[in-house]
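Read through the structure below, which is laid out as structure tokens, and then see the notes.
All protein chains but one are shown at their positions in the complex.
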Amino acid sequence: METIWDRKWDELILVALNEDIGSGDVTTLSTVPPDADASGVFLAKEAGVICGLSICSRTFALLDPRIRIKSRVQEGAWVEANEVLAVIEGPSQGILMGERVSLNFLRHLSGIATQTRLAVQAVEGTKAHISDTRKTTPGLRSIEKYAVRTGGGTNHRFNLSDGILIKDNHIRAAGGIKQAVDRARKGGSHLLKIEVETETIEQIEEALEAGADVIMLDNMSLLQMAEAVRLIAGRAIVEASGNMADQDLRAVAETGVDLISIGALTHSVRALDISLKFE
Amino acid sequence: METIWDRKWDELILVALNEDIGSGDVTTLSTVPPDADASGVFLAKEAGVICGLSICSRTFALLDPRIRIKSRVQEGAWVEANEVLAVIEGPSQGILMGERVSLNFLRHLSGIATQTRLAVQAVEGTKAHISDTRKTTPGLRSIEKYAVRTGGGTNHRFNLSDGILIKDNHIRAAGGIKQAVDRARKGGSHLLKIEVETETIEQIEEALEAGADVIMLDNMSLLQMAEAVRLIAGRAIVEASGNMADQDLRAVAETGVDLISIGALTHSVRALDISLKFE
Amino acid sequence: METIWDRKWDELILVALNEDIGSGDVTTLSTVPPDADASGVFLAKEAGVICGLSICSRTFALLDPRIRIKSRVQEGAWVEANEVLAVIEGPSQGILMGERVSLNFLRHLSGIATQTRLAVQAVEGTKAHISDTRKTTPGLRSIEKYAVRTGGGTNHRFNLSDGILIKDNHIRAAGGIKQAVDRARKGGSHLLKIEVETETIEQIEEALEAGADVIMLDNMSLLQMAEAVRLIAGRAIVEASGNMADQDLRAVAETGVDLISIGALTHSVRALDISLKFE
Amino acid sequence: METIWDRKWDELILVALNEDIGSGDVTTLSTVPPDADASGVFLAKEAGVICGLSICSRTFALLDPRIRIKSRVQEGAWVEANEVLAVIEGPSQGILMGERVSLNFLRHLSGIATQTRLAVQAVEGTKAHISDTRKTTPGLRSIEKYAVRTGGGTNHRFNLSDGILIKDNHIRAAGGIKQAVDRARKGGSHLLKIEVETETIEQIEEALEAGADVIMLDNMSLLQMAEAVRLIAGRAIVEASGNMADQDLRAVAETGVDLISIGALTHSVRALDISLKFE
Amino acid sequence: METIWDRKWDELILVALNEDIGSGDVTTLSTVPPDADASGVFLAKEAGVICGLSICSRTFALLDPRIRIKSRVQEGAWVEANEVLAVIEGPSQGILMGERVSLNFLRHLSGIATQTRLAVQAVEGTKAHISDTRKTTPGLRSIEKYAVRTGGGTNHRFNLSDGILIKDNHIRAAGGIKQAVDRARKGGSHLLKIEVETETIEQIEEALEAGADVIMLDNMSLLQMAEAVRLIAGRAIVEASGNMADQDLRAVAETGVDLISIGALTHSVRALDISLKFE
Partner (left out) sequence: METIWDRKWDELILVALNEDIGSGDVTTLSTVPPDADASGVFLAKEAGVICGLSICSRTFALLDPRIRIKSRVQEGAWVEANEVLAVIEGPSQGILMGERVSLNFLRHLSGIATQTRLAVQAVEGTKAHISDTRKTTPGLRSIEKYAVRTGGGTNHRFNLSDGILIKDNHIRAAGGIKQAVDRARKGGSHLLKIEVETETIEQIEEALEAGADVIMLDNMSLLQMAEAVRLIAGRAIVEASGNMADQDLRAVAETGVDLISIGALTHSVRALDISLKFE
């Protein structure tokens, strides 16, 4: 059952497989008979959120469709150390050749989903959403943003064409916040809102006057954020941004912002420890 | 001056640019005049090893060849916080569109190079080398291994075709260490050495008897590693492996191993904080 | 000077050249000496808006960089029959091989720009903008939307990911306009507005209550549109849609709608008659 | 059942789908549950020849193979307004995401087939065939020429390598019709005939003397064409060409020409009005 | 100066370079300093026709544009053993990395050109042309047919779309030679001639009656060929075919055939011995 989504991710999986297999797995091809079968389990070595089970399956499907994987947990589930994530069986050669690539995906995505879940839990009960940024690993944006969703976060714009975010340099080039917002409204599609990045209360006021739909508070202190929320008073969506991974997220959320975007979710990923254990 | 190496990395850079630009940067195209110029500096926000300057240049060259970047530091240099890494000037639109992608590369690679350098310094004066693994980010193996070299580390095999590493499952499938090594020697090219992964002293003895060229000590204690080195006594190269990022690397090196391979160098990267500051 | 925009269009141009040249232009290669030079002019055979001059140049640059083209009119200019658009000179073989492909682009895009310009002129003085749709020729969306802009029109969303447009079937699946809008607000990025397609006054009221940012009037009569505009009263942007090519555009504009989207601009293109005349 | 023909067209379909879906259909993904099913019919909104049913099916197969389409009419059939062309059923999300692309193909190709059929009917009973040209939409030549055949027309050469057509500029470069034909005969494969484009009776005589297999009458009046046919007297195949869409095709055919080639069949397509109606 | 022809061959050259370089030339990168320069000569080790000099240059240009090659002989020249073909100079690393690929091309193509030249010389003074077939190495057809032309041969059809050649199985499927020729005339473009493969005098007569433009004599004896030529008497072009590499080509030519096609020119290539000698 290959939908277009499989196909999109297939390209990335095939790049990874070709990169890892090169002209052939000399160890496996010489030591393991082609007709040998094996079975094993994917095992969490530490607690966290599992993400990437279908990419893992797809990796083996592309290597050898005779390999079968059955998930034992749901995508997005929190698992404990030593929990079995999935069982795999089929030709040994294919399983050994796909082991590293499948784990590289699974561990990376689960690492992202886990950090996202922890952030989401930190702000639970407030109205704040946890969001990612465009600080993603080159080539992996689509699956990294999927991992953020799997962890319970929301996605900021996917790329430069599906959201207007006016930063310092756009403002300077346009000659002021008002001019920049006006130009963006005229130049962008009528279906896009306009977000303005601000660093001071004055800029927030200008942005509101210019009719910004969303206001980003960049690198502000908790006190400044609280003041900003009061000033904006629902006239625009408010996003807190800037090294948020080092902040007390709950405190940030309690200032009343609508969105907290955290670059470290995808730019500084700690892989979740998962291994493939043969039986 | 486009050599074949540029071309190889170009593919990855173009994937990243297309992923980030989508159908066009609506903000920049509407707010910044096409004929406006800008200049700025790439700035380290924290200390570390710089890696990726040429990928950064190449990113802008692919976007708009009128953009010029001059490096202020050498690739692989250790820089301090607030140090200027490079200056950039050219059409504002192109600089703004390439900012995120160039930083995503530069920060990721510099993060790897920095962690590698720290590991290399930890074992300085011993004979141990610091090496990477195949636990790399899908699609980025080539540039991540380059970052490890830039940090002063050495590269383990690039992929499954340029090195023989016999693991537990190969041994089981072949019916023993001796059988596996014999088959690998027969099946592999005469230009490849044979490495065997071991977990016990008995396995090390079997591997030596089978004529292994390299012996990997997997997840052993410091005492076990020291004993293993004494037993092997120069008859094979010795590699220490298994969650090495959590070990006292100097202590490991002092057991006398030749090589310490660390997966975390590439699977759990913390991006180095670098930004592009317009002037 | 190859920016990333050139590269994006290059793919399409190369597809077209390969499609037209096949394994070689047997006529030209056998009858025209490789060292023969030629010169000629691109000539409008009828009046209209010129679009695609740079794609035309790029086509020849990709064939043979020794061919030089100098434009005599501006991209987007209205030209009269028999006006010279550009002069070309260089190796005869390359010019003959690129003639058809360059004209196929130039005529198609100029056809779109011309129809757009006529529509824009029809509504001049009203506040209505003329917009395209997603009814574009497969593979040509990017350049066709460029032709619409060149003709003076605005672009509707580029694709399904950079705008939310709730249609009949989305409403039915969600269980009502309100539910659909709520879900879209929650599921989409905070940078996207929400447009709802309506066919009746009741639907318009529901959409307004649900907080739609944009309301599309689908296949309504002039009277209905006028009533809709009165009802909406500035609370949402209003788009008129549905076989608009067959309508009196000025009358539609005078109902007070903000946007008139016309599928025929790109789905039923009449090529502008342009030829390449050798001298 | 994927033959190589499917694969060839798949590339174009995938380009179109990726172009239209971008990073995801935000409206459908947020408003329609993944497990919802839908059914609908493709409906002709006006009379014409249907072409592209299998491309339409293939579009949905590539999106999600669970979607099933059953044709109700034959490819190439003439249908009346309001006739059902095909029924579709399967997961709602996939159907909604493929709707626009499938219709863009179906409407464009049916538009071409319809115009071709009308031209073929105009010359019915004469010996003249209706043929296309190389004035096709960039990237779509293969499917557009298929649409012409579906409408009952014949295909002129596919590209510059599978037919020799000597035009004015080739003649000038070679130094005369005789020289050009001689060179083409020597340079081309022995399996290709030689066609010469002529504008005067003198040129026709020269071409006949040179041994041309096919003679094109370019932009001649009905009287000139009739005279040309008499002069050629079966010694070569005769093709009428040059703005034929604006001519009385029957009158042209009755001059006795063998072939009438019409660029407008593919360069100025009016899409046939077809829609997808959900039930 | 990159024309579209360079680009076409570039793909093949890049495939070959990537195939040969893998993840890097470990020997050269470790033993040769990056700033070392070298110079050398391409040397014929045996006599023959040289073909592929520009592909050889292009290979190095793609590796490193600082490498310069100057030809000392003309493409297509006959050279003697020990003759210098070209001189090369530039960075040592690039020269060493491109050596094997450039020689693989040069030797293969020169081998084809040499065999072709020998065949052409064998029939010199007769009217027979030497031609290739579609028995080419997968992926190399374009450059192999170029080598045949360089050797003085002519090219048969490039592929199945630019020539009609009716073989035994087509005849059987159509129900006879006449039927097959009629169908082909109707189904093929009016610019293609029709060739019929024959094995007997009866078939030749049928083909002539059916109006075949070209008649292939398949695996006939010298006597049969002479009789066939007499029978056909200029009413069709005559091609001799079938293991022609094992025949006395001059004797075949003297039967009066127009064309002798030889599969072995490309299916059984003996590389010409050429080496790169450093100075």
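Note that the chains take the letters A, B, C, D and E in the order they are written out, and that residue 1 is the start of every chain.
By definition in this document, a residue touches a chain if its C-beta (ideal position, glycine included) is under 8 Å from a C-beta of that chain, and two chains touch if they have at least 3 such contacts.
All values reported here derive from a predicted model rather than from experimental measurement.
Across the entire complex, contacts from the unshown chain go to A, B, C, D, E.
Touching the missing chain, out of E:Lys127, E:Arg230 or E:Arg270, is residue E:Arg270. Counting the whole complex, the residues of chain A in touch with the unshown chain are 14, 17, 21-24, 62-66, 94, 97.
Within chain D, the residues in touch with the undisplayed chain are 1-4, 7, 142, 158-159, 161-162.
The missing chain lies against chain E, touching residues 12-13, 15-16, 19-33, 36, 38, 92, 96-97, 100-101, 103-105, 107-108, 111, 134-142, 158-174, 179-180, 183-184, 186-189, 192, 264, 267-271, 278.
Here is the rule we go by: only the chains that are shown with their structure count from here on.
Any chain that touches chain B and also touches chain D is listed here: A, C, E. Ranking B-C and D-E by contacting C-beta pairs places D-E first. Rotating chain B by 120 degrees superposes its CA atoms on those of chain E, with the angle stated to the nearest 5.
One inter-chain figure worth recording: chain A and chain E are separated by 53 Å, centre to centre, where each centre is the mean of the chain's CA atoms. Residue positions of chain C touching 2 or more other chains, listed in rising order: 21-24, 142, 158-159, 161-165, 189, 192.
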